[in-house]
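Notes follow once the structure below has been shown.
The other protein chains are all here in position, but one chain of the complex has been omitted.
In order of appearance the chains are A, B and C, and numbering begins at 1 in each one.
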Amino acid sequence: MSRWKIGTIVMVCAVLCGAIALSAARPAAQGSASLANDPKLVEDLVYANRILFAQSVLDGFGHVSVRSDKDPSHFLMSRSMAPALVTSSDIMEYDRNGEPVDARGRNSYVERYIHAAIYRLRPDVKAVVHSHSPDIIPYSVTGTKLLPIYHVSAFLRLGAPIFDTHDDFGDTDMLIRDNKLGDGLAKVLGNSGVALIRGHGFVAVADSTPIVVYRAIYTQINARVQIDAGRLGTIKVLTPGEAAKAQAIVEATVGRPWELWKSQVGKIE
Amino acid sequence: MSRWKIGTIVMVCAVLCGAIALSAARPAAQGSASLANDPKLVEDLVYANRILFAQSVLDGFGHVSVRSDKDPSHFLMSRSMAPALVTSSDIMEYDRNGEPVDARGRNSYVERYIHAAIYRLRPDVKAVVHSHSPDIIPYSVTGTKLLPIYHVSAFLRLGAPIFDTHDDFGDTDMLIRDNKLGDGLAKVLGNSGVALIRGHGFVAVADSTPIVVYRAIYTQINARVQIDAGRLGTIKVLTPGEAAKAQAIVEATVGRPWELWKSQVGKIE
Amino acid sequence: MSRWKIGTIVMVCAVLCGAIALSAARPAAQGSASLANDPKLVEDLVYANRILFAQSVLDGFGHVSVRSDKDPSHFLMSRSMAPALVTSSDIMEYDRNGEPVDARGRNSYVERYIHAAIYRLRPDVKAVVHSHSPDIIPYSVTGTKLLPIYHVSAFLRLGAPIFDTHDDFGDTDMLIRDNKLGDGLAKVLGNSGVALIRGHGFVAVADSTPIVVYRAIYTQINARVQIDAGRLGTIKVLTPGEAAKAQAIVEATVGRPWELWKSQVGKIE
Partner (left out) sequence: MSRWKIGTIVMVCAVLCGAIALSAARPAAQGSASLANDPKLVEDLVYANRILFAQSVLDGFGHVSVRSDKDPSHFLMSRSMAPALVTSSDIMEYDRNGEPVDARGRNSYVERYIHAAIYRLRPDVKAVVHSHSPDIIPYSVTGTKLLPIYHVSAFLRLGAPIFDTHDDFGDTDMLIRDNKLGDGLAKVLGNSGVALIRGHGFVAVADSTPIVVYRAIYTQINARVQIDAGRLGTIKVLTPGEAAKAQAIVEATVGRPWELWKSQVGKIE
């Protein structure tokens, strides 16, 4: 065999080895759950996890879910892991009771019942965030009402009621670990966009992933603004009319920050 | 062909290939608006967008504009997008009423009327920033006057009046979405360098891009300093004489932070 | 020699040179202390140093140690240096009195007696963090009790007593520089998970490295939350029953943030 043929064979082998290595590094073919759902829905859910971590709404704890578009009684959420590290192959499907459809040995978040209960009670809700935001805790433990201080957080006009597990459940471990607790939270949430959980954190709900991420981020910012404003004097909040109109227009422009947040996260899997 | 000629040809080819690659990486030929204006003006406007985001004055919302140098009744501003992502090909030209000269399908900021109205009323103003700064909102919703606490924010001596859309317009969606609202804001701004918009944010104006960026950044810093000082005791603010002199000298040295901020943003398009 | 043989020899030499270079870059064969201990224990200790710096609990000062698994009367800690820069070859072994087993010219932290004393008095403790956190100092100098405000800091139910060197030792240089001072601190710590040192900082203790890092981080976060909550109204803290249950479940899930923190630190030596 000529030298050139030997050289060509060596190079072809090297390329094949590289391709095999790359394939091995790619996540395994995604499970049936995400294949059944709109890939864009799953992709936005992965972005939501990463964005909420990058924007300091979620840390090692907390989670975000979306209602399944294939079966509206189901929802999608990552397996139990830090949101910052979620990829599309970590997304699992849950039934209306919060139980995994096809666990395949993967652990689920203990508090998936937050999401299950809200999806059951609120047919309008398509996405849910649960966060332990240190900026929100002070409101939850002092019974202070979060108010719509400015236009970007006008959705707080829908209320930010506080759910206290102790009221109906006494001494618990504070986690929303079953459907009874989930139902208790969903009932207190009512028609609001946000509910606080005393000594624990908050939930934000919306009819799309970008808007629920937006609401979670701006609930946290509003909390800081409200504390600072309280130090300066009496706060003139948005009137109900202003808040309704402002919420509509601001949420119609959620694409602008959403694209920015995605660009800051960069490439995802 | 001699070996040296072969070598020269190879090197020349390499240089040509590099140049072609660099050209391919350059942004597409810029639209007619920016070609008609001083490229440095457009470049500084792109820097202003990026700097204001990097310095946390703008987030996914907010905008900055400059008065056109070709037609002083016109102004330049990015199309509707997050400031962090603005490039020179996003810059559009607006007429004295805030309408785009050559939209070519690009969306404009709803609140371009903030800029249009100020340019109409204030011939001295060459640049305008609009921000939703969470550090400023508390002042706007409690009617607290921002004061020139220290020399770098001496420009606040010109005042920081608060425009409340509710006074003359009742329940709106809070946005400055037409020239009537813009005129209302510009009238309240008067001859100040800064005006607050209740439950919304603030505007900063100046006769150059570096100075308007500087004023936006230091208005935000002064707001935090003033809240902290208020916690310690009675504040001794700059006297009118001190403030006038300090503003002049500090704004004469704006090149120093401006070069730093540009270097932190890095390469732009 | 044929061209192909020359090429092959050149490639083999390059690979060998690379391997030699990589070997040279590896830390020198680790000292006898870390070879005698479980490499995972040492690796987690290095991670703990880096994580605590990345999470702003430690700065140029402060330290973290683990009880030796080979000899439970000994403990492991870095030589005297900034935690951010610690590698496995910096880890030294100390005896029950806090003296280095095999110094080999390396300097030890002056305050190693904090760790020695706690390991002597608390057989349950396997890891100790000492920090100068600016968020904790205000509590230490005003005698304010840190309380378990929310579920992630439920471990504060064990108490956060304040050790004041001045009480028994008068005017010192504030450092825990010998076993007498160490014993004084350990005695005040009692069975708590955290103790404050007046005008100096705090210590956190736990029965594993991930949990002690977790406790140090969330003690600092709880401190900020408690100050903010105090500004809003009367705080409803976790009940003893809630706190006991919450601490158990949250600390059982410490793997989730621990993996995130390690991934943020990246590769260590």
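Basically, a contact is a pair of C-beta atoms (placed from the backbone, for glycine too) under 8 Å apart; a residue touches a chain by one contact, two chains touch by 3 or more.
These figures come from a predicted structure and were not determined experimentally.
Q: Which chains here touch the chain that is missing from view?
A: B, C
Q: Of B:Asp102, B:Asp167, B:Asp228 or B:Glu269, which sits in contact with the chain we cannot see?
A: Considering the complete complex, B:Asp228 is the one touching the chain left out.
Q: Of the residues listed, C:Ile137, C:Ala206, C:Val225 or C:Ala246, which one is in contact with the missing chain?
A: Per the contact definition at the top, the residue touching the missing chain is C:Ile137.
Q: With respect to the chain omitted from the figure, which of C:Gly60, C:Pro123, C:Gly190 or C:Pro240 is a touching residue?
A: Reading the full complex, the residue touching the unseen chain is C:Gly60.
Q: Of C:Met174, C:Ile235 or C:Ile268, which one is in contact with the hidden chain?
A: Only one of C:Met174, C:Ile235 or C:Ile268 touches the chain omitted from view, namely C:Met174.
Q: In the whole complex, what residues of chain B lie against the chain that is missing from view?
A: These residues touch the chain not displayed: 3, 7, 149-152, 154, 221, 224-225, 228-229, 231-239, 241-242, 245-246, 248-249, 253, 256-261, 263-264.
Q: Which residues does chain C use to touch the chain missing from this display?
A: Residues 3, 59-61, 80-82, 84-85, 110, 132, 134-135, 137-144, 166, 170-175, 198-201, 227, 230-231 of chain C touch the chain that is not shown.
Keep this in mind: only the chains that are shown with their structure count from here on.
Q: Listed by label, which chains are in contact with chain A and with chain C?
A: Correct list: empty, since no chain touches both.
Q: Of the chains shown, whose Cα mean is nearest the mean of all protein Cα atoms?
A: So the chain sitting closest to the middle is A.
Q: What parts of chain B, by residue number, touch at least two of the other chains?
A: Residues: none.
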